[in-house]
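A single protein chain has been omitted; all remaining protein chains appear in their positions.
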Amino acid sequence: MSRELRLSELASVLGGTWEGDGDLVVTGAASLGEAGPADVSFFEDERYRADLRTTRAGAVLAKSGVEAPVPVLRVERPYEAFTAVLARFAPARGELFPAGVHPTAVVDPTAELAPGVAVGPFSVVGAGVRIGAGTALGAHVVVGREVAIGADCLLYPQVTVREGCRIGDRCILHAGAVLGSDGFGFVHGPGGPRKVPQIGIVVLEDDVEIGANSCVDRATTGRTVIGAGTKVDNQVQIAHNVRIGRGCAISAQTGFAGSVTVGDGVIFGGQVGVADHLVIGDGAILAAKSGISKNVPAGETVFWYPALEISKARRLVALVRKLPEMARRLAELELRLGGSNDAREE
Amino acid sequence: MSRELRLSELASVLGGTWEGDGDLVVTGAASLGEAGPADVSFFEDERYRADLRTTRAGAVLAKSGVEAPVPVLRVERPYEAFTAVLARFAPARGELFPAGVHPTAVVDPTAELAPGVAVGPFSVVGAGVRIGAGTALGAHVVVGREVAIGADCLLYPQVTVREGCRIGDRCILHAGAVLGSDGFGFVHGPGGPRKVPQIGIVVLEDDVEIGANSCVDRATTGRTVIGAGTKVDNQVQIAHNVRIGRGCAISAQTGFAGSVTVGDGVIFGGQVGVADHLVIGDGAILAAKSGISKNVPAGETVFWYPALEISKARRLVALVRKLPEMARRLAELELRLGGSNDAREE
Partner (left out) sequence: MSRELRLSELASVLGGTWEGDGDLVVTGAASLGEAGPADVSFFEDERYRADLRTTRAGAVLAKSGVEAPVPVLRVERPYEAFTAVLARFAPARGELFPAGVHPTAVVDPTAELAPGVAVGPFSVVGAGVRIGAGTALGAHVVVGREVAIGADCLLYPQVTVREGCRIGDRCILHAGAVLGSDGFGFVHGPGGPRKVPQIGIVVLEDDVEIGANSCVDRATTGRTVIGAGTKVDNQVQIAHNVRIGRGCAISAQTGFAGSVTVGDGVIFGGQVGVADHLVIGDGAILAAKSGISKNVPAGETVFWYPALEISKARRLVALVRKLPEMARRLAELELRLGGSNDAREE
């Protein structure tokens, strides 16, 4: 998977200025600390100033004015430029997912595959499935009947998409993700929980990414929806009837109980839990490990378990840590007033 | 997967009274807010009264006396009746899991499959496995040697059941679930953790449901047991030697450390953690995200981290939120008494 980039060419692609040898060639990209002479790196965050001084990188992307011990490619936003470099070094889709249907795959004759679709070894595509142009299924992907998948999607190995679900364009499902598993719906009676059939579906809008081993349950009726451009990390659990807006980022191991509604541009730290039927407003931020037990207004940042507006939560955390001092001061007052022990003994 | 139900017939099946046009036909079921003219819906919870007024449903299940803008099918327990309607619209097992062994499946010649067993594409059934009548394995299910599976079970795609485990009748294992993985047992020594072989098994009694990507570890010796009728949501972790009773409901991302014992009819919210060797009594309720660090008596509801009886926990949560006020009142008292700063400087 090795590739060569000439720094002078890279400069013109990134719209920057190359201050070094025009013929310098790099074959990889790395952080300042990891980079070797064949790697390009970047400097933007002052915390890495020491790494910059000692880097062994072949070249560094940096803003004008930054001094470096190695040749510099000047750009306005070094990290963003670096991500463009990364894209150059990433393997092409065709390298990982060769086009065409692998001879071992089982594709139902009624499935409609657009031109250029890739289906990997042992993948199973059910009756009535439609898959858009340029979409690639890795090995061992199982797509249930009547599923619709848009164009230019990537489904990594061992993904399961159950019957009837709908996936937009340019979505990415990482290994082991499950779409359309039954919602956890039961009627509780004297004989224990009794299953409520889950006949809805899951809808992923365009540009959604679902992390490895994450699960999105089908709705009881209707749809569980994840809005366009929302990115979901690994091991996230999204229950039935949840509706998540556009452009959200949901970190690993976060869980949503049933029927939660999330607005647009919401950011979730890892291991957040959201109780059922809550509403999270646009642009809210939910700090890692928070336990959300009531609605979160738009634009608010919350933290803690149970979660509160973050400045309140932080003040309470600080006061809890002062409890030993408060207890001592309280005892001191009682001592000075005298007789408090008697009072408490009444 | 479309299906048609005549409302008059539905009324007689549900034991209700149909107040509308005898020939009305519905082709789906949905919540009041989602339903269209071809859907049947239901009204039971007063919180949805506004949705009832504006619903576009073709018909609604409701108790007698409830006024609705659309035809009503009168039943005593609308939600329960609605779940019976859902079952009518759910795809038949045979639609999703065609009977018979798919030609690509690898079934060991010593495995015993009862009549009507379905084995999906690429599924692997090991030596000495027994599978009961009517059980269906989806695509890509891996069943290890000497496993016993009862009748009328459903194993969704990508499920793994490791060697020797036993599954009762009418169990459902959702996609990606793992049964019988090694318990996390190590002897800690100077050279780091050393593996303790895990030679026990997992036993699921009848009517157990295991969610997508959940794991149940095999016992070190003997059995990890999940009792009859217990339902387990997605991404739940059940460690070695755990024993869970009958009729429990365990929500997503909850985790049990080793050798926990759970009684009957216990309800777990999501993301609960239970420390090793604890005992949770019958009928207990463990609120979402609670961290359980001591035994929970039968019938008790607990909450928080570390968890306490819920009314105590709620009082403490409320008092923590009053800490700023308590701190102010404490400072005020010190000010009125004077000299407290001196006292603290001693």
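A and B label the chains in the order they appear, each numbered from 1.
In this text, contacts are C-beta pairs under 8 Å (C-beta built on N, C-alpha and C of every residue); 3 or more make two chains touch, one makes a residue touch a chain.
Source: prediction; values computed, not measured.
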Identified contact with the non-displayed chain, of A:Ala38, A:Ala139 or A:Val279: A:Ala139
Absent chain, residues of chain B that touch it: 106, 122, 124, 140, 142, 144-146, 158, 160, 162-164, 176, 178, 181-182, 184, 186-188, 191-199, 213, 215, 217, 220-222, 235, 237, 239, 253, 255, 257, 271, 273, 275, 291, 305-306, 308, 315-316, 319-320, 322, 326, 329-330, 332-333, 336-337
In chain A, positions touching the absent partner: 1, 28-31, 34, 39, 79-80, 83, 86-87, 89-91, 95-96, 102, 104, 120-122, 138-140, 156-158, 172, 174-176, 207, 209, 211-213, 228-231, 233-235, 246-249, 251-253, 265, 267, 270-271, 288-289, 304-305, 317, 320-321, 323-324, 326-327, 330, 333-334, 337, 340, 343-344
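Basically, only the chains that are shown with their structure count from here on.
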Cα-superposition angle relating the copies chain B and chain A, to nearest 5°: 120
Chain A and chain B, separation of their C-alpha mean positions in angstrom: 25
